[in-house]
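Of the protein chains in this complex, one is absent; all others appear in place.
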Amino acid sequence: MEISVKNIVITGVTAGLCLPLALFAIILVPIPGLPAASGFWIPAGFYFVMTLWFGVWGALGGHIATTLAMGYFFGYTLQVWADGGLGDFIAPLVCFTIFKIAKANPELKTRRDYVVWIVAVLISSLVCGLWVHTVNLLFGVITWPFWWIGVLTYFIGDSLAVLIVGTPLLKTLTEYVKASPMYVWGEQ
Amino acid sequence: MSRTFFIHVEEKSPLLRLHPLLKITSLLAINLLAWIIDSPVVLLCAIVAVFLSFKIFKVPLARIGKFIVFAVLIVQAVMVSYILGSTIPGNMVYYRFPWGTYISDMTLVYAFTMAAKFLLMLWGSTLLLAVMRDIDIVYGLVSMRLPYYLAFTVNLAFRLSTVFMEDYAKVRDAMILRGTNFSEKSLVQRARNYVRLGTPLMVLAIRRMFEMTNALIIKGFEPGRSRTYLYDFSLTIKDKVISFLLVAAVVLAFLLKTFYGLLTFPGWPFNG
Partner (left out) sequence: MDNAIIRVENLWWKYNTGREWVLKGVDFSVAKGEIVGIVGPSGVGKTTLCLCLTGLIPREVRGIIKGRVLINGMDTSTTPLPEIIKKVGIVFQDPETQFVTMKVLDEVAFPLENFGFPRDEILKRAEEALRVTRMIEYSDKYPFELSGGQKQRIAIASMLARRPEILILDEPTSDLDPLGKQEIFSVLSELRRRYNVTLIIVEHDTEKLARFADRILLLYDGRIIEQGPPREFFKNVPFLIEKGVYPPQVTEVFHRLDSLNQEFLPTTLEEAFKILDNLSVRDSSLPSFPRKRKQSGDPIIVMEEVEYVYPNGTKALKGVNLKIREGEFVAIIGQNGSGKTTLIKHIVGLLKPTNGIVKVFGIDTRHINISRLAWKIGYVYQCPDHQLFCTSVYEECAYALRNAGMSEEEIRERVSRVLEIVGLSGLEDVPPYFLSKGQRQRLAVAAVLAMEPEVIVVDEPTTGQDFVQSKGIMNLLKKLNESGRTIIVVTHNMRLVAEYAERVIVLKEGRVIADGDVREVMGDFELLRSTFLNPPQVTVLARKLVPVTVLTVEEMCRILMGDICVGEK
């Protein structure tokens, strides 16, 4: 896959936008017992939407932001990259894939689009909640009783944030983004 | 004074003049050492060493002060997790939970140990990130044979994060001036207020993407094209020695723990 300047900028801007939001989310809504967990992962609302608009470059931006933000508090280690960093790369891509397969419109024009959106968000959040906290368990960051709490909070924290933050962004801005020279949905 | 991403640091600071590759290697080494070492006493000594390093390397200690809150958050998260969810064997069990875990005399020591790991990572990272400039990230990652465009992307993320934080503050002020109450009692209303911040931030992000793309293309930036560099960051003998020592420290710690049972939990004086 050829990488263009546009792709680099999309990734960099997405990461730059999501990085401070990730820092806020870690500080504002921490979950007792779960280091690096946030009860409302605000940046997810942004990088999910960026992924739907700009493909893998939006997801990469989310990945970089999460890794940099989490790493600052919880160490620049393989564990942090593997759990939150990778998880937040996989999650929006799962959502993007479901959208593409279902041929839904990111503008959320019909009821079907909304259903696909909600289902895609829930599935991707669950899959990645499982990923993240299994990695955490394997690295000994959390203990077994907290594994299921971790999965549940990830699922709720991410899906809530994506649905609450992401839905109005998709609804109001997709048309604007489609008119911008940066939009790549049709080219994926 | 020299400007780094987050603060100004004295020009004389030896850490500032460290080779970019060494800054990144040191960052990774501190984090890996924190991960490997399980002995609470050794971790405590390492934390003290990091604190002293702020003074020795002339990095403003006030930097740590800003993150006391975060440190507390980390400690509470870890403590709660291990107090409520672990089965650390010890000489005495103080309380058994209905779900099968218990609090022993070693539980608190272990919880403290885990908290110390994260604190070491947090403050070690703070020390090194405080002396990072954009060229350190770029040259450091490129020295590790990563493609330039990847290093540039990470650099862009850091740079733009401060720009977006300023945008966030301006938009928030504008909303307050139009009657928004960000301290609403209702969670739903609070969420709506914060969500509304998203629209202008996204619009600004999209506009910046287009302008920045044009600007970079005109400046000849092209991923994959070979380029030259203004600065010469050749590794000196001193740099090579330091990098060897850093890698050796990590390897040694791993070997001591794995094959000799040192640096393990609970370590002296808890194991008698």
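Note that the chains are named A and B in the order they appear, and that numbering of residues resets to 1 at the start of each chain.
We take it that a residue touches a chain if its C-beta (ideal position, glycine included) is under 8 Å from a C-beta of that chain, and two chains touch if they have at least 3 such contacts.
No experiment lies behind these values; they were computed from the predicted model shown.
Although it is not drawn, the missing chain touches A, B when the whole complex is taken into account. One chain is missing from the display, and on chain B it is touched by residues 3, 5, 133-135, 152, 155-156, 159, 163, 167, 170-171, 173-181, 196-197, 199-200, 203-204, 207-208, 211-222, 225-230, 232.
Contacts to the hidden chain, counted on chain A, fall at residues 6, 168, 172-173, 175-176, 178-181.
Please note the rule applied: only the chains that are shown with their structure count from here on.
We define each chain's centre as the mean of its Cα atoms; on that basis chain A and chain B are separated by 20 Å.
Those residues of chain B lying in contact with chain A across their complex are 27-28, 31-32, 34-35, 69-70, 73-74, 76-78, 80-82, 84-86, 99-101, 117-118, 121-122, 125-126, 129, 149, 152-154, 156-161, 163-165, 168, 191, 194-195, 198-199, 201-203, 205-206, 208-210, 212-213, 216-217, 221-224.
Of all residues in chain A, those touching chain B in their complex are 3-17, 19-20, 26-27, 30-37, 42, 45-46, 49, 61, 64-65, 68, 71-77, 79, 142-146, 164-165, 168-169, 172-173, 176-177, 180-182.
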